[in-house]
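The complex appears here minus one protein chain, its other protein chains still in place.
Just so it is clear, A, B and C label the chains in written order, and each chain counts residues from 1 on its own.
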Amino acid sequence: MSTQALKKEHAKKQARRPAAKKAKGPSRPDKSRRGQSGPEDTPVVTMKEHIIEIVSDSGEGAQRCGQAFGAIAARMGNGVWTAEIIPAEIQPPARSAAGASGNRIRVASHRVTNWGDEDDLIVAFNEQVLLSRLEEGELRPGCIVLLEDKWRTDNDPEIVAAFTETVERLLVDDCRVYEIPMETECLKYVPDPRRGKNMFVLGLLCGIYSLDLDIAREQIAFAFAKKDQAIIDNNILLLEAGHDWAETNLDIKFRIPPSDVSKPQIVVNGNIALGLGVMASGMEVCAMYPITPATSASHYLSEVFQNVGGVVHQAEDEIAACAFAIGSSYAGKCAVTITSGPGFALKQETIGLAVMTEIPLVVVNVQRGGPSTGLPTKVEQGDLLFACFGGHGDNPKVVMAPSDIEDCFYSMITARKIAEAFNMVVVVLSDASLASSQQPFPRPNVSEDWLAPPVDQSAVPEGAMPYDWDSRTGLARRFIPGQPNGMHCLTGLAHDRRSRVAYDPDINQEGILHRSRKLAAFQKTLKAPDVFGGDEGDLLIVGWGGTRGAIEEAIERLRADGHKVSSLHLTFLQPMPPGIKEVLERFDRVMTVESNWSDAADDDIIDEDNRRYSELAWLLRARYLVDIDCWSEVRGQPIKPGAIVRAIRERLQRKGS
Amino acid sequence: MSTQALKKEHAKKQARRPAAKKAKGPSRPDKSRRGQSGPEDTPVVTMKEHIIEIVSDSGEGAQRCGQAFGAIAARMGNGVWTAEIIPAEIQPPARSAAGASGNRIRVASHRVTNWGDEDDLIVAFNEQVLLSRLEEGELRPGCIVLLEDKWRTDNDPEIVAAFTETVERLLVDDCRVYEIPMETECLKYVPDPRRGKNMFVLGLLCGIYSLDLDIAREQIAFAFAKKDQAIIDNNILLLEAGHDWAETNLDIKFRIPPSDVSKPQIVVNGNIALGLGVMASGMEVCAMYPITPATSASHYLSEVFQNVGGVVHQAEDEIAACAFAIGSSYAGKCAVTITSGPGFALKQETIGLAVMTEIPLVVVNVQRGGPSTGLPTKVEQGDLLFACFGGHGDNPKVVMAPSDIEDCFYSMITARKIAEAFNMVVVVLSDASLASSQQPFPRPNVSEDWLAPPVDQSAVPEGAMPYDWDSRTGLARRFIPGQPNGMHCLTGLAHDRRSRVAYDPDINQEGILHRSRKLAAFQKTLKAPDVFGGDEGDLLIVGWGGTRGAIEEAIERLRADGHKVSSLHLTFLQPMPPGIKEVLERFDRVMTVESNWSDAADDDIIDEDNRRYSELAWLLRARYLVDIDCWSEVRGQPIKPGAIVRAIRERLQRKGS
Amino acid sequence: MDKPLTECALKLLDEEYTLDDYKGLVPRWCTGCGDNAILAAVQRLCRDEQLPPEKTVFVSGIGCSSRFPHYMHTYGFHGLHGRAMPVAEGIKMRRPDLNVFVITGDGDCCSIGTAHWIHAIRYNMNITVLMHDNGIYGLTKNQASPTSPLGITSRTTPGGTYLEPINPVSVSLGIRNVSFVAQAVDWIPEMLHDIIAEAFHHKGFSFVRILQRCPEFLDHRFDDWVQEPDWMLLLHHENGVRISPDLAKIYRNQEQHDPSDRNRAREIASTNHPMPVGVLYRDPGMPCYEDLRKPDRLYTPDIVKAAIEEEFDKFTIHPTGHPTG
Partner (left out) sequence: MDKPLTECALKLLDEEYTLDDYKGLVPRWCTGCGDNAILAAVQRLCRDEQLPPEKTVFVSGIGCSSRFPHYMHTYGFHGLHGRAMPVAEGIKMRRPDLNVFVITGDGDCCSIGTAHWIHAIRYNMNITVLMHDNGIYGLTKNQASPTSPLGITSRTTPGGTYLEPINPVSVSLGIRNVSFVAQAVDWIPEMLHDIIAEAFHHKGFSFVRILQRCPEFLDHRFDDWVQEPDWMLLLHHENGVRISPDLAKIYRNQEQHDPSDRNRAREIASTNHPMPVGVLYRDPGMPCYEDLRKPDRLYTPDIVKAAIEEEFDKFTIHPTGHPTG
């Protein structure tokens, strides 16, 4: 059937569709929310932003729907942040809480930097996945719920009961529930509604949020570019069906005006951004061993790396991956190895070898919930001190952390440059949230400067030594195999400037000194970070990594309420840039906000002698001797700006009293 | 030949021996030092202590000689500390600096806690090994040198030249040199003087230091207990020959009066003490992979562990060793795994599993010079922060460090108890110096309380849960296989109280909370450590691990000079005991002294924004927010008390000005 | 090493364990996943053998297959990726009274766990290993494993894998101390059960490679063998497994293979066309490490204390005491 023919069919079926349903929910004075007017004349409510979620059983396509919805909004010029809701199991049973899979999309008139607080609207393919979200507190009071209605008439009375119960509960919880005949509607167009329902829902959402259908069609064509035209046509048909259904049957309609962004944007998640960054950095070898949530970066690179002459090597384990990257770096250009916590732990000895021998190396750790196997798919920033102090003996290395999706891209270019300029290991700490979140960022102008220069094979000057450390900076020319006159034996043992094994006390001291000095020399190249908010005040929040957006949003909200709070976000954690102490001193109090463990100060058994602080707090306290407090969560999720606002208010009150 | 017959032979030969040599050296007013009197009437000079070294090519037995000498002095009631001088190579060429092998023995009238400063007397089997010690600054001005004289008449003119040159140089350096016909003398008694010279030297030393020959004979009989009586007899003969030769030919004779120690003492090095401690702790499995300088503990255990029903398992690598120990702990009694830096790095992931699953485990890290393969045989305390912050995610574990040989023994008993009482990982940080140094300590009274109770196989009460954390302490009963009703699946994933995999935010938070809380609960059981010196003053030195003896000696010397300095030594580094802040505050300034890297504050490129502090300094700064300075060395050797004295004087002046 | 033998005995007299007694959580594998069949076979074995659940431990690594212990109602140890074997060795070493099983995957065993696998074979402890070989990384969602067939596409090999797979059976047979190697497939449940039972009864390290279907990520890998019984080769022997008449009708390709013949075992193992199923090798005489190293007696606190005193004696000196000068 051609698209045209399909469309006609569609129009015919429209005539037969059931009467529009209105939201069940507490009645309110606000007309649009009570849905008293007929669908056709639903007024458009203009909003600054909305948080929308789509959840289904795993495999039903909610993820794809959510991503497309985010992309369409972005194409229209909206600020967008999409975050994945990842099921705990690979193929969890249908209709189970553990199976909730989907996407949260935050759409706004302004730039969006984080996933926000709770949902304004949620679409669910069954009531169980919805329940799991409700129980995790993800629905704000008054949340609009669009729920597949087929379960109400299921043959299994237990299912019917569960469904009814859930709807009751939602109503009690102050939600506005719309039961939508998704499957019934889809069946009009496709034989297997499990494959297509998501596009119908996409249409619904386009209708509700007044998105441009042409752009939506483009997005579908783009997203399914690798598939048959027939599939694309089918999906567009369902999109239109959903859109029309919403227009006709629903009494809700929003518009979130776009921002003024008009430059081309890249829409990818943090792991793809990392992959793009690796390509753009001129690195040519990525050695890895699969591990969630890092692997998708390698998946992407596996597809495209060869287009820039690169190669992804899946090694037999993480140790081999790191050693392979080191061998490759040693013999030519700096290589990268990508992993997550458990793999990072395994690489400690190998990383130490690179530190000792001064081989440039980029190590990406996409952090996940720990310790041990922990929460493989979940968010945590628990590896900071491990990254800084990992390895036996003195292991000076650079530790940096991207704070948004764009940073993920550029961090690879920066890391490669630092690694090669200083013959150092650079650890890049991303996290599970950045890994899977999407946020448009301006399309970069590719520069030749980003790329690593070709492997230097020029002769080494007679008499030069492989560790001819500059006494001020600790730097020395790296001798690369193939360079005439450069023959020497690199070793992980203590060595002199000729790379000869040496147990002499002075030589050992000298080697450690120069390796440490490189860190100081690098530190001198850093600039003081900017303060977000006011230059001084009652409270300064310090953060690092993927929490930036949430922290800054919290600061904005609090400042709007008149609080004198600001924030400082660090990209370089080791060494730290100059100028931080001065910033800290301009505030009455300082507190870090982090996604890792800290003992609560007011806990019975906890006192100043045994309290375990959050990781950045610990670093700052040690360096600046400022009494830095911390507030942290290990809930396996990105911290919400609202939670930060509450924590700050509470602290302001507690101490302010 | 019987001993008697040998003795007669000996007596005959004595008649033929060459005239006594007198020391070559700067002439001094002091009679005994100028050696003007004839040997026979050499007056005995009484000393409080002496530092004696014996060095030879590797394989010539200087080690054995030194150890025996130390043991004899200890048997006489002297305070003793012996330290090994370990060659850099397995079989280094003869007569090479890299081959210097031997022992330093510090003998005193009081308890000795460290290897001291420079040598008062050194015996060398050739001038090259001597040179290496000279160049490393180990000979104090005026040092007495006893040197094998055979090289002066060697057939190889180069050797003769080297020998003569060295003697010249020693004289210039203010040494008193005695050339001793060691080989010539030994040849009178044995055909191969390479096997026996060391006993002759032992005799020399017994003569010089007025040690009791009967005790010396006993010691030889003891040390060679496993050998033929003929060997013992031969050695005793050589001992006597050396003794007599000294009496007859040397113009030096000292006496170091014994202390009042009369209780039985154990004389072992730190690694044997660890091994004894493991046996006495009731642990029954030691899983390891060979690595210097940890292996000798396992060597000892491999010999005797079966006598207490224990087993040493040499695994295929360190990861397997740690996993094996964990498996064994899980199934019964707490096990121990012993390693050094590189192996400790490899075990990080496995250690994290024990933390997460709350399996008791003792991990011994006998630290060596790092990073990477580093200085395998040399001393460093470079793994403290790694031990505290190792592992991805939140990894609360106990970190403790023995500070002398006796501590090495008791630390195993303590560690096992903590591990089993709190279902925790306990990391014990020893070091290469403790590992190979001997210091007598009072023979312990073996107590049944030290031993682990038998494996509990009683039934689990119906309904009990494997992680039924006590809300105050975080403790829960451990379910051991074999216990009826205890069936559950332990997992390194985040889990609930039933040990079921759980990704729920609250459950994750709850698990981390309780694991962390155990550390706080344990901390509450600790006592504030004692201050050494005065309770308040100008400067407090803080240290940890094997540097205790040197630090306290430095403090004593400085206090004797009227300085208001004291020291604090920490056994528990994580968590730290209560009461430290109060101590720190009673001193004007605080500084740590450590064997690990710290950037010098007065270095051009170093400032407060980038200075890298020593590891304990960093911990103390972060916790107590006190401006703690540090002085450290990474010279691969135990820090000398004199170096600490100099460093402290320098700091007192610098800041005091 | 305290075995409350009375208790076990009581239990045995009192009642029989039923299949349900071995069922833990509801399995969460995909529909059609071969792991389900393996679980069923193992639960049957436990029931048939009446293994006391509290005396039975399933140790696993990380992977889809390694979730197995959660689905048993015995003791379980779901540890780290690749490290199940040394954990199991540590358990067995001091607790020979426990029935120790290892559940591992092809990535867990043949990639990150290779060293432990090879050395576990060498130690030859009395442990039963079930290696779920689906030729893919399931849990991490579709990356190649060392047993992935040449050319298959995965997320890390979108253009197809580059290398021939290793054959875990051949590798095992290359280790001098190997004592039991078998191969099974998830789709012949009867043989699967019988082979696992043989493995369990063998005293020593028994390694069973189980070809396991992963419809989620490597569907159709075994289709040829599943659909074409003649592509299979059933091994039987009085010292191996026997083939029931029903099975014999379907699988006509059979070989009487004496599991003591290592050379023939190697030859059989070297091809998967036909795919051998059965006990390839068994050497009941190979000593077990835990036996070689077991305590020679019960060590009471008194014996232990005496032994420690003896050690102290070795190192004790009796200083002559007080200052003389």
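Quick note on the criterion: contacts are C-beta pairs under 8 Å (C-beta built on N, C-alpha and C of every residue); 3 or more make two chains touch, one makes a residue touch a chain.
Please read these numbers as outputs of a predicted model, since none were measured by experiment.
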item	value
Chains in view touching the one left out	A, B, C
Sole contact to the chain not displayed, among A:64, A:313 or A:397	A:313
Touch criterion as defined above, residue of A:332, A:360, A:393 or A:474 at the omitted chain	A:332
Full-complex contact with the absent chain, from A:94, A:501, A:605 or A:652	A:501
Contact with the hidden chain (one of A:267, A:605 or A:652)	A:267
Residue in contact with the excluded chain [from A:161, A:489 or A:600]	A:489
Contact with the hidden chain (one of A:175, A:291, A:323 or A:550)	A:323
Residue numbers in subunit B that touch the chain omitted from display	89-93, 98, 288-292, 295, 298-299, 302-303, 312, 314, 316-318, 342, 372-373
Those residues of subunit C which, in the complete complex, touch the missing chain	111-115, 118-119, 122-124, 146, 162-167, 170-177, 263, 266-267, 289, 292-293
Residues belonging to subunit A that touch the chain removed from view	46, 71, 74-78, 109, 212, 215, 255, 257-268, 272, 276, 279-280, 282, 284-285, 287, 304, 306-309, 311, 313, 315-317, 319-321, 323-333, 335, 349-350, 353, 440, 443-444, 446, 448, 451, 454-455, 457-459, 479, 481-493, 500-501
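Definition applied: only the chains that are shown with their structure count from here on.
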item	value
Which of A-C and B-C has more C-beta contact pairs	B-C
Computed distance of Cα centres, subunit B from subunit A, in Å	48
Subunit B and subunit C, separation of their C-alpha mean positions in angstrom	44
Shared-contact residues (touching 2 or more other chains) in subunit A	98, 342, 372-373
Subunit C residues counted as touching two or more neighbouring chains	62, 80
